[in-house]
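First, the structure itself, so that you have it in front of you.
Not every chain of the complex is shown here; the ones you see sit where they belong.
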Amino acid sequence: MLLKKNIPIGYVFGKVKYELLIILLYSLTIAVIHQFFLEVPISIPLSIPTILGTVISLLLGFRSNQAYDRWWEARQVWGAIVNDSRTLARQVINFTESQYEEDEVTQLRQRMVRRQIGWCYALGQSLRRLNPVGGLEKYVSRRELESLARFNNVPVGMLDQQARDLKRALEEGYINRYQQMELDRTLTRLCDAMGKCERIKNTVFPSTYSLYIHFSLLLFISMLPFGVIEHFGFLEVPLVVFISACFLLIEKMAIHLQDPFENKPTDTPMTAIANTIEKDLRQLLHDQDEPEEKRQGAFYYIM
Amino acid sequence: MLLKKNIPIGYVFGKVKYELLIILLYSLTIAVIHQFFLEVPISIPLSIPTILGTVISLLLGFRSNQAYDRWWEARQVWGAIVNDSRTLARQVINFTESQYEEDEVTQLRQRMVRRQIGWCYALGQSLRRLNPVGGLEKYVSRRELESLARFNNVPVGMLDQQARDLKRALEEGYINRYQQMELDRTLTRLCDAMGKCERIKNTVFPSTYSLYIHFSLLLFISMLPFGVIEHFGFLEVPLVVFISACFLLIEKMAIHLQDPFENKPTDTPMTAIANTIEKDLRQLLHDQDEPEEKRQGAFYYIM
Amino acid sequence: MLLKKNIPIGYVFGKVKYELLIILLYSLTIAVIHQFFLEVPISIPLSIPTILGTVISLLLGFRSNQAYDRWWEARQVWGAIVNDSRTLARQVINFTESQYEEDEVTQLRQRMVRRQIGWCYALGQSLRRLNPVGGLEKYVSRRELESLARFNNVPVGMLDQQARDLKRALEEGYINRYQQMELDRTLTRLCDAMGKCERIKNTVFPSTYSLYIHFSLLLFISMLPFGVIEHFGFLEVPLVVFISACFLLIEKMAIHLQDPFENKPTDTPMTAIANTIEKDLRQLLHDQDEPEEKRQGAFYYIM
C-alpha cells in the first residue's frame, strides 16, 4: 500500500528552509562580530543553553508522543474500516438466502457491497473537506445520490441506507432476525470508526503547548551561538544551523503527524486504502469491473 | 466544530500576569543589588538550579501526560456519545416496523430520537453544574419533564425513559425481542459514557502532586537569578521572566487540561458537539426544524 | 462526590515529619562542623549528588507512573461499577413484564435492585478488610444474609443470588430467554469489576523496586549537604531540608497511590460512590427511603 521510497532530501529541508536561512545569517553575524570586533566578551556559559535544551527535549518528546499517537490511531481506525468492510461484504454475501428470488438477492448484495465501497471513498473525501459525493455515481444509483444531498454528513446518510436495505431484506425474508442484528453490529462498528476519524480531525492539539514549545525553541536557538562561539569560532555557524535544523524538523514532524487528515502529501493514505477495499470487495462479489488503479503519483510521501 | 484560530497572546499571558509581575520585581531587585551594592558575592553555581530544573521538567512531563490523558479521554467519551447517538437513531428508525399503526410508530421514533438529542444537552449542562433541564422543553414533552424533576441525575432518568419506550414498543409489537436487546445495548453504552464523564469530573487529580510541583517551581524560580546574575547582569531580568513564564504556563496548561468539564472557555466543547448530534439526528429523522446555530462567540478558545 | 478542599499543610508534612527532623539535625551538624572545625575539607563536587538526583528522578517518575496507573484503574473500575449498577437496575425494571402478577414482579425488582446496592457496600467493605455483611440487613432479607455467611467472598455469593433470581424469573415467565442472557452479561461485567479490584488489592507493587529507590534516596540526601556546603554555608540547612522534603513527599505519594483500597483517608472513596449508586437506584425504583447521607467528615482527603 505505502511505498517505502525515500523522501527527497530537498523535500525534508524545504519545510524549514526560511527558518534555517535566518538562523544562518544570525549565527554568521555573531561569528563575525566575535572575530573582528572582539572588544566586548559576548560568550556565555554553555550550561544555560544546556538547561533549555534538556527542557525542550522533554517537551518535544511529550509532543512527539502525542502526535504519533494521533497519527497511529488514525491508521488503526482506517485498518478497522478495512476489516469491517470485508466483514460486511462476507456477511451480506453469505447470510442472504437466494432460494427463490435469485435476481433480487443478487441485486441487494451488489447494491450493499458497492455502497460500502462508496462509503469508504466518501468518508475519505469528507475528512479532507473535499466534495464527499464526488465520484460516488460509480457505486450508488442516481436516486440514492440525490437523497444523500440532503445530508450534511454524507457517510451518516449512507449508513442509514444500508440499514434501510437490511430492514427490507428482513421483511422480504432474505435474512433472518439474528442476521439483521449481526449485520447491524457491523454497521455500528463502521459508525464508530467514522466518529473516531471526525474526533481526530476536529480536536485541535492544545495550541498553547505548541506555542510554548515554539517560543522556548527560539530562545534556545538564539542563545546557542553565544554558548559555543568561544570554542568553535567560525565552525560555530554550521554547528548552530545543523542543531537548529534537527530541533525545527522534529517540531515540524510533530505538527504534521498530529493532523492526519489534512489533505497534505503526508497524511493518511485514505484513497489508497479505499482502493484496496474496492479490490477485495469486488473479488468477493465476483465483480468484473476492476477498479482503475488510482496512482497517487509522486505527490504522496510517507513521513 | 472547533475553530482553529489563534488564541490572543494576551489571553495566554493573562493567566500568569500577577506571578510574572512579582518575578519581574524580584529579579530586578537582585540585579540592582548586584550591580550597585556589590560588597557581598550573591552568585551561586548554576548547577544548583540546573538539578532542580531537571527534576521539575520530569515532574511537569509526568503531570502534562496525565492531564492530557484526562482531556483526551473526555474527548473520546464525547466522540463515543456522537457515535452511539447516531447508532441509536439509525436503529430506532430502521428496526421499528410501521405496517399498521404508521402514526404511532412515527411518533415513537420522533420521541426517542429527540429525547436522545435532549440527553446530550442535559448531560453537558449537568457536567458543567448548570441546570440540566434548562432548554429541554424543546426535546421532550412537558409531562416527561416533570417526571424528570424527581431525579438527582437527570440523564439517568432520561435513559430510563428510553428503556420504558422500548419496553412499550416490544409489547405493541413494533420491535422484536432481538431488536430490544440490541437497542438496550446501545443504551448501556450511552450509560457507560455518562459514567465516564462523571468519573473524570469527580476524581480530583492527586493534589499533593500539584502542591509539590508548585513549591519546587517557586524554589527553582527564586534561585534562578542568583545562578545567572554573574554572566548576564541586567540581561538577567528578561531571561528569568521568560524562563519563569515558560514553566508557569506549562503548569497552568496542565491545570486546565486536567479538568475538562469546568465551564471555562477552554473545556470540552460539549454544546457544539451536542449541536452537531442534533443536526445529524434530525436529518436522519427527516425533521424540518433546523437547530438554531448556537455560536459560541469569542468566548471559547482551544487550548 | 469528592470534595476539592485543600489538604491541611500539616497533614501533608505530617507524613514525613520524623524523616525531616533527622535530616535537619544531620545537615545542621555538618554545617556546624564546616563552619567551626574547618581543618579538613569536607566538600565534594556537586556533580556526584547530581548523577544520583537524575537517576532517582527517573526512577521516581517510573514509580509515580505505575502508582498513578493503579490508582486510576481503581477509579475506572468503580466507575464501571456505577455504570453497570445503573444498567442492571434499568434492565431489571424495564425487562420484567408485570401483566398478571404485579406484586411478585414488583418484589423481584425491589429485591434485585436493593441487593445490587448492598453488593456495592459489601464489596467496598471486603476490599477494606472490614466485615463485608455489616449493615447489609438494610438491603437483603435475613434469610439471605444467613446463607451469605457460608461464603468466604460475600460479593461472589450475592452475584450468585442475583443469578438465581434471574433463573426463577425466567421459569415464571417474567423475563424471556434473551433478557436473561442480557442481564447475565451485566452480572458478568460486575463480576469482572470485582475481580479487578481484588487483583489491585492483592498484587503488591514489586517491593525490591521500592527498596532500591528508598536506599538511593537516602544516599542522595546524605551526600547533598557536602555538595552544597561550600557555596551556602548555614543556608545549606533549609535548602537540604526542603529538597529532601520534596523527594520524600513524592515517594510517599506514590506509596499511597499504589494501594487504593487500604482504608486510609486517601483511598478510593468507595462508600461515597456506593452512596451515589444507592441514590440513583432508589430513584429508578421510585423508592421513598432516601439513604441517610453518610458524610465522611473531616477524615477523608483527596491526595
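Quick notes on this one:
Which chain is which? They are A, B and C, in the order written, and residues in each are numbered from 1.
Rule of thumb we're sticking to: a contact is a pair of C-beta atoms (placed from the backbone, for glycine too) under 8 Å apart; a residue touches a chain by one contact, two chains touch by 3 or more.
Quantities reported herein were computed from a predicted structural model and do not represent experimental measurements.
For this homomeric complex the structure file specifies 5 copies in total, of which 3 are displayed in place.
The rule is simple: only the chains that are shown with their structure count from here on.
Fewest steps needed to get from chain A to chain C, stepping only to touching chains, is 2. With centres computed from CA atoms alone, B is the chain lying nearest the middle of all the protein shown. Centre to centre, using the average C-alpha position, chain A and chain C are separated by 39 Å. Once the centre of each chain is set as its mean CA position, chain A and chain B turn out to be 24 Å apart. Among the residues of chain A, none is found touching two or more other chains. The touching residues of chain B, counted against chain C in their complex, run 44-45, 47-48, 50-52, 54-55, 58-59, 61-62, 66, 150-153, 156-157, 159-160, 163-164, 166-167, 171, 177-178, 180-181, 184-185, 187-188, 191-192, 194-196, 198-199, 202-204, 206-209, 211-212, 215-216, 219. Taken in their complex, chain B has these residues touching chain A: 1-2, 4, 6-7, 12, 46-47, 49-50, 53-54, 57-58, 61, 64-65, 68, 71, 75-76, 78-80, 82-83, 86-87, 90-91, 93-95, 97, 176, 178-179, 181-182, 186, 228, 231-232, 242-243, 246, 249-250, 253, 257, 279-280, 283-284, 302-303.
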